[in-house]
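One chain of protein is taken out of this complex; the other chains stay put.
What follows is subunit A.
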Amino acid sequence: MADTVKLPEDSFKPISADDRTALDSEKIAAPSLTFAQDAWRRLRKNKGAWISLIVLAIVFIMAFGSIFVSPHDPNAVNPSYANLPSKIPGIGINGFNGTLVQAGQRVDAYKQAGASNLHYIMGTDYLGRDLFSRVLYGTRISLIIALVATLFDLTIGVTYGMFSGWKGGRIDTIMQRIIEIILSIPNLVVIVLLILILKPGMTSIIIAIALTSWTNMARLVRAQTMELKEQEFILAARTLGERPMQIAFKHLLPNLSSVIIINTMFTIPNAIFFEATLSYIGIGISSPQASLGTLLNDGQKNFQFLPYQMWWPALVLSIIMLAFNLLGDGLRDAFDPRTKE
């Protein structure tokens, strides 16, 4: 040690407050984000998904808000105002101004019915019920069916998938065979058979959809569980003597949450679609209850002359499906940035 470093005396003094701020300004660091914050940030960047989220929020608020505030009673029959086209005050475009073509002439249907001072945003149906209120009501029923069915299928699918993936071996093989058998019958056929046994109605539709659509969730959750259970933190938990139930809730479920949320976003539109199909065929919701499917079925009968009666429910149904699909895509990209190129 020939050279000894001579440090000046003042380098051992505490730095002054001025110097400290000068040092901080050189720091380059973004605030550290949690996984959820990060996903949320990415979701907001995705325009389609963000708009879908807002649209869905509006649809939910309107559909469920209509329990308390509805423009008209969705079931109030008023034959003298039957089949009025949509009329939105202030809009003069044909199709929204309450006029309709009758015997080759465009006439004001509201004047004919003696209701010039009234306006129905989406018009009325063949019994004079306000279509807007009915669409809100139908959307609510469709959403309730889809959400409850999805909730059930979440529970069945996640439990089944976790159990199968965790146990592995023979139990896993048998459980997967069962799923394959269920998958080898088209879902709608099974749903129809179940509804026949349970008698048509809202509860049986929910049960039928829930009992058939969990397979996809179970498969995804199983695959993810098999991957997770090999990882060190699960091994650590096992070594520490945690019970499988505790591991499932504390360690597996949080790590599975993104898969579960994404898949739910695709299960909901599927359930809405199944419900609409069933009601459209005529074994779904029965009157006076209405869903988007029954509204479509009613509207389709008069489509040639009163096309708006089908356009409105079709539009609402398509928008809901579109929004869920876009949101699902956005969430997938947000939770797993690797999938996005």
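In this section, a contact is a pair of C-beta atoms (placed from the backbone, for glycine too) under 8 Å apart; a residue touches a chain by one contact, two chains touch by 3 or more; residues count from 1.
Note that contacts and distances are computed from a predicted model.
Hidden from the displayed complex is a chain whose UniProt protein name, among "Phosphate import ATP-binding protein PstB", "Oligopeptide ABC transporter permease", "Response regulator" or "Zinc-finger domain-containing protein", is "Oligopeptide ABC transporter permease".
Listed residues A:Val259, A:Ile283 or A:Ala334: the one in touch with the omitted chain is A:Ile283.
Considering the whole complex, the residue from A:Thr159, A:Asn187, A:Asn255 or A:Gln289 that touches the absent chain is A:Asn187. Among A:Leu7, A:Val69 or A:Ile197, the one in contact with the hidden chain is A:Ile197. Interface residues of subunit A with the unshown chain, by the touch rule above, are 177, 180-181, 184-189, 192-193, 196-197, 199, 269, 273, 276-277, 280-283, 296, 300, 303-304, 307, 310, 314, 317-318, 321-322, 325-326, 341.
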